[in-house]
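Every protein chain except one is present and positioned as in the full complex.
On to subunit A.
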Amino acid sequence: MQDALTIAGKSYQSRLLVGTGKYRDFQQTADALDASGCEIVTVAIRRVNLGQTAGEPNLLDFLPKNRYTLLPNTAGCYSADDAVRTLRLARELLDDHRLVKLEVLGDPNNLYPNMRETLKAAETLVKEGFDVMVYTSDDPIAARELEQIGCCAIMPLASLIGSGMGILNPWNLQLIIEQAKVPVLVDAGVGTASDAAIGMELGCDGVLMNTAIAAAQDPVRMARAMKLAVEAGREAHLAGRMPRRFYSATPSSPLEGVISSRKG
């Protein structure tokens, strides 16, 4: 596979990971995922609605098993204990599934991660054999500790979850990318295609997003835009951008042979 993204020993052609929340219905979810070209999709784990589930469609029926790798998350968990319990349930639900997205939140308003609880949960999950992709603040020290614990991917926020504010601190992101030996993915905060492209140009291995697609006026079209942006950003990163020249322009056209009305 050319320029594959490898996470926990499995290779993926797409570097765009997409969440399944907030779409109009499951059909729109499926259409957007299809347009995005993604291979890894996140799902949440929630209590079943007792007594009113008869005939209710199930998300999993819209996610063909042979096409998508599911990434159960711990969204909504505020303690290491709840996150670990949720992912043990996910493992049972998805037939001994190991690849998970850990996120432990610290505040219901800004959804910022609680790093103390995140680190604690990561330790337990790695010990229990999970492949942990971990949502983290863009703190390079926390990122390094998560990698040392054995997380298989580090996923710093670009900005707050669902905010669409884009990459607020490219410098921190770069510090994390430069030191990491496991894939680094931007998770959360992407608002539009250019945000995804910038993340990839910085050297991220992938981008995970949900709201940027689901809350677009036309989610399926935005999904395609994101696919192209991630690809374009990756190509630009690999191509190596030209150096920035501050305070000095250089023409692209030859200096000689310009016609002139000047005499002599």
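Heads up, the rule we're going with is that a residue touches a chain if its C-beta (ideal position, glycine included) is under 8 Å from a C-beta of that chain, and two chains touch if they have at least 3 such contacts; residues count from 1.
The definition used in the following text is that contacts and distances are computed from a predicted model.
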item	value
Identity of the absent chain, which is to be given by its UniProt protein name, from "Cysteine desulfurase", "ABC transporter ATP-binding protein", "Helix-turn-helix domain-containing protein" or "Sulfur carrier protein ThiS"	"Sulfur carrier protein ThiS"
Residue in contact with the excluded chain [from A:A44, A:L168 or A:A236]	A:A44
Missing-chain contacts mapped onto subunit A	19-23, 26, 29, 42-48, 50-51, 53-54, 58-60, 70, 72-73, 75, 85-86, 88-94, 161-162, 208-211
